[in-house]
Every structure is written in C-alpha cells, then in structure tokens.
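Shown here: the complex without one of its protein chains, the others still in place.
In this document, chain identifiers A and B correspond to the written order of the chains, with residue numbering beginning at 1 in each.
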Amino acid sequence: MTILSICAHGFVYCPILVVLIYNLFNHEFARKHFIWFAGAGATWQILTSAAGFFVLHQSGQNGYAFGALWDPGLPGSAYFELSGPRFLLLLIVGLVAFVSVLVAHHTVDFNRSSYTNLLMILVLGMNGMLLVTDLFSLYVFMEVTGLCCFIMIAMFRSRADLEGSFKYLILSELSSIFILTAVAFLMMKTGSLRYTDLAGLGSRISAGSGRLEDVLFYAALVLLISGFAIKTGVVPFHSWLPDAYQSADTAVSILLSGAVNKVAGVYGLIVVMELFGDVAPVGKSLAAVGIVSIIIGALLAVRQPHYKRVVAYSSVSQMGYILLALSTGTTLGLVAALAHIFSHTAFKSTLFTNAAALQEQAGTLELQDLGGLENQMPVTAFTSIIAFLSTAGIPPTAGFWSKILIILALWQAGSPVLAAVALIAGILSSAYLIRLQRTVFFGQTRPELAGVKEAHGSVLTAEILLTVITLGLGLLYPYILMLLHAGGIL
Amino acid sequence: MNLVTVLLIIGLLMIFAGCWCLMRTYHLLKITIGIEVAMKAVTLFLVLAGRISGSLALSETFVITVMVAEAIVAVVGTGTAVGLFRKYGSMDVRNLKQLKG
Partner (left out) sequence: MNTIIYISAGLMLIFGVYAVMEHSILRAAIGLALSSASLSVLLYVLGAHLAAVFELSVCSGLVTVIFIAGISLSHSPKMEIQKEYRDKERNRQLPLVLIGAGLLLVILALTLQLQTPQLGEVAADQDVRDVLWGNRQADIWGQIALILCGGVAVAVLFREERREKK
C-alpha cells in the first residue's frame, strides 16, 4: 500500500465508511456529535487530495488508475483514475463539505443524522464523478449527486423547501434524460463509452457522410451540452437555481453553489470539451451560453428581494465566466476556468456563510427587513466586503486574478470582443453587490435590529477561514502565474 | 425505413411525450410518471445501441444500473410530492408559489 493508493481508495471508501460507522451509534449520541463524523470525512478529503497531488506530482506519473473492488486489469473496464486537474476539484469538494458542516452545526437541528448521511453520500457522488473514466459512470454518479441534493433540500419540509426541491428535481431529471439519450447515441457509434475510446471521435466523423450514426453524434453533442448546462444553471436553463438556493437550508446552499453545480455541471462540460473540443460548434455554443448568462444573470440579480436570491443569480453570472474560459479549448482556458472555480467557491461560500449568520442573528434574509448591521456585525460586514470585491474582480482578491486569467485566455484564443464584454460585465456585477452591501450593512440601523449581535462559534470560524483563503490566494497568485509561465502555459 | 429507424422514431416520440408531461401537467405524481415514461425510451435506446455496436452485454449492464436510478428517482419524486400534499392538501403544481423573485 503506497500513500497514493491509500489516498485514492479513500476518496471512494471513506464516505461510505463514515456512513456505516455513524449509523452504528445510538440516535441521540449521533445527533449530538454529528460534527465530528462529518468533519472527519471532510478533513480526510482535504488532506488526501492535497497529499495525493504532491505524491503524484513527485512520482512524475500522469495519473493513477485504481478499481473500487479489485484492480482494473480487465480490457475495457471502467476504473477510477486520479489525475492533475481533478485534484483541485476534489479539494474544493472537501473544503465546501467542511464549511457546510461548520455552518450546519448552527443551522441544522432536527435532521442532523440525515444531514450527515446525505453529506457523505453526496461527497461520494461528487468524488465518483471526478474520478471515473467512463461517460456512463459519470451519469451514474451525477444521478447520486442530484438525488442527494433533492433530499437535502426537501428534508426540512417547509413549503418552500419542498417546492424548491421539486423544481430542481424536474429540471435535473430532464437533464438526466438528455444526457442518457446522448450516451446511447454515442454508444451506437463506438460501442464503448470510455473517455479513451470517445476522445477524438469528432475528427473521425464527417457531417455530410449520410450515415445515421454521424447525424446522431451531432444530436448527442447538443444533448450533452444542454444537459450539463441545466445542471450548471446557466441562462437559459437557470430557472431552478435561485429557487433551490433560496429554499434550501444555508448549509445545503453552500454545498449546492460551492461544489455541486461545479462538479455536476461545469466538470461535465470540461469532460465534453476534453472529448469533443475539436468539433468547433461545441466551443462556440459554450461561449454563447456563457456570455448570455454573464449579462442576464447580473441584470436579474439587481432586482431580487431576497439575500440568497441575489447571491444565486450572481452564481449564474459567474458560471458564465467559467464557461467562457472553457469555450476557448486551450490549456490556459482550462487553467483559468479552474482558477475561477476555486475563487468562486471561496467567495460564494463566504456569502452564503454570511447569509447563515444573518439568518441566525437577525432572523430574516428579506432585504427590506435588513439594514445598518455594520456596527453590530463587524466581522460579517468585513468578510462580505472582501467577498464582494472578489466577485467583482477587484485586487488584491482571488477573484481579480482568476478573471484576469479568463480575459487573457480569451485574448490568446483570438476573441478580444468576448474579453471586452467579460471585462465590462464586471461593472454590472459591482452594481448588484453594492446594492446588497448597502442595504444589509450600511446606513441607518433599523430599530428592530438593534439587539443583533455578531455571529459566533463555527459560523464565525467558517467566515474567517474562507476570507483568509480569498485574500491569501489573491496574494499568492503572482507565484501561481510564475508557475504557469514556467510551464509554458501563459 | 428499417427496424432501427422505426424504433428510434418511436423512442423519440416517447421521450417527447415524457418531456411534455414534465412541462405541461399540473399533478405532481404525474410529473414523476412523465420522467419514467421518458426513461423507458432511453432504456430502449441503450439496448438498441448495444445491438448495433455489437456490445449487447455492456449495454445490458447499463440498463440494469439505469433501472436502479429510475426506481430511486421515483421514490424521491413521490416522497417530495407526498410532502407537498401534506402541506397543501392537494397535488396541484399551481400551489407552488412560495418562491418568486
């Protein structure tokens, strides 16, 4: 057993082990101490993804293949594989799960044991999506991820929770149907769905050959892109996203915005770009969807009456940036997309953690009932300013650098117009952020909020942790740029 | 018009009917049934793909996994619908007006 194999198997085994061990304890004990179990699972994920990356990097291999039950020696088998860019997403999954547990310690009360079980299965689902090397297995784990999310939103069982969950379920299943149909169409052509067999399929197909499978191949591409776009929640497939984010408990909203829509949606599109990026319309349609959702998402965010809804529409807009970076199809584009995914995770989780603090202390998230909380909640106000700066792409935060990388990638790929639009749309995002900050934290304190105090305990810890990450990455970015330059990417 | 074309057309029509049900019906359980109807066609496509490409055993394993997923989706959809019924006393989609922006 090498360190690498322990890390690798841990991604698949550890969540299930935690579920099994957790359910051995009696209900009251488990409910009281859920934070230790879920926290241990998340911490293990963070540590192994970091350790695994360094070990793999040291050994100089490209990837490490392993099977869940036994070794992947058989021809044509669908095994798991650890490789470079996946580590970042695995790290994000661990980090977001950790923050969510910290917040859930305050917000989740009755459903703690279900929350822990579902969180671990969700982590397993997302790990599976990131590790598989086969399009069908990707679908299976995507379904696991989606189902966990529906249950996690619905389990609090207020009217809004159930409604948000059902809307999410409808659109998510629509995307599942699309993706499975696409999988079947692709299989008609190749007879296998492993990434290695599918890669470069686009170059082997000519549009005018008059064969049915070739026509179905293009249909499959359309279905794949729209399926994963629904999961990402970009315009025009965004209608479920604000409802689901608003209705879910804040600990679950953090999971949804921080990890789920990146792993289930954006990572799917990354796979599509890796496999079929040589078919020109794929990149172009991603760019079109991206630019539309940057602008529409920001415009819709300005008018929302609820704190979480503003943040949710801001997510729609930021996902647009990530798709725009992906659409270039270059290595720099992928790096920029991953960088923005990471900084988006940091600042969006901060905003949702602040939402949890506001909900707990002020008791409401309707913007008309909030105001002037700057003096009562100084840490929350400060962390949210940092998160806003990062969202709007203002230095020295992580968001600034990742947006710069996106614009550089677009410029390098020969689309300066898109780069300019992306730059200008940043102004739109500052508009809704300034509105949010002004109504919630600045101005006159409302008399009914006079007794509000600062958040405490684990919520405060999570806020500070995430802000440190945002600022720290912002200060570290020149070093990362240097590494990119040394690697010949920039 | 050979067999494959006919089966493809029938499957596409069925997916269309399922998606129609997702978008146009007012009954929550009916929406879940719509998902299942569309999934039937997808199952057919998977087996058809296996037969065309000569790897039927592989597509059979896919179909078995898809069925498990389908059953769990039915459980979750029905559970959420029942939860909504307990809140509103009816299964009408038009009750869902809590979330607006």
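By our rule, a contact is a pair of C-beta atoms (placed from the backbone, for glycine too) under 8 Å apart; a residue touches a chain by one contact, two chains touch by 3 or more.
Nothing here was measured: the structure is a model prediction, and the numbers come from that model.
Student: Touching the left-out chain: which of A:Cys7, A:Leu88, A:Leu147 or A:Leu201?
Tutor: Looking across A:Cys7, A:Leu88, A:Leu147 or A:Leu201, the contact with the absent chain belongs to A:Leu147.
Student: Counting contacts across the full complex, list the positions on chain B that touch the omitted chain.
Tutor: Spelled out for chain B, the touching residues are 1-7, 9-10, 12-14, 16-18, 20-21, 24-27, 29-30, 32-34, 36-37, 40-41, 43-44, 47-48, 50-65, 67-72, 74-76, 78-83, 85-86, 89-94.
Student: Going by the touch rule given at the top, which residues of chain A touch the chain that is not shown?
Tutor: Listed in rising order, the touching residues are 12, 16, 19, 67-70, 72, 74, 76-80, 109-111, 114, 117-118, 121, 124-125, 128, 131-132, 134, 136-137, 140-141, 143-144, 147-148, 151, 154-157, 188, 209-213, 215.
The criterion applied here is as follows: only the chains that are shown with their structure count from here on.
Student: Using the touch rule from the top, collect the residues of chain B that touch chain A in their complex.
Tutor: Listed in rising order, the residues of chain B that touch chain A are 4-5, 15, 18-19, 22, 28, 31, 35, 38-39, 42, 45-46, 48-50, 52-55, 58-59, 62, 65-66, 69, 72-73, 76-77, 79-81, 83-84, 87-88, 96, 98-99, 101.
Student: Quick check on the complex: what are the chain A residues that touch chain B?
Tutor: Within the complex, chain A touches chain B at residues 76, 136, 140, 143, 147, 150-151, 154, 157, 159-160, 162-167, 169-170, 173-174, 176-177, 180-181, 183-185, 187-192, 212-213, 242-243, 246-247, 300, 303-306, 309, 313.
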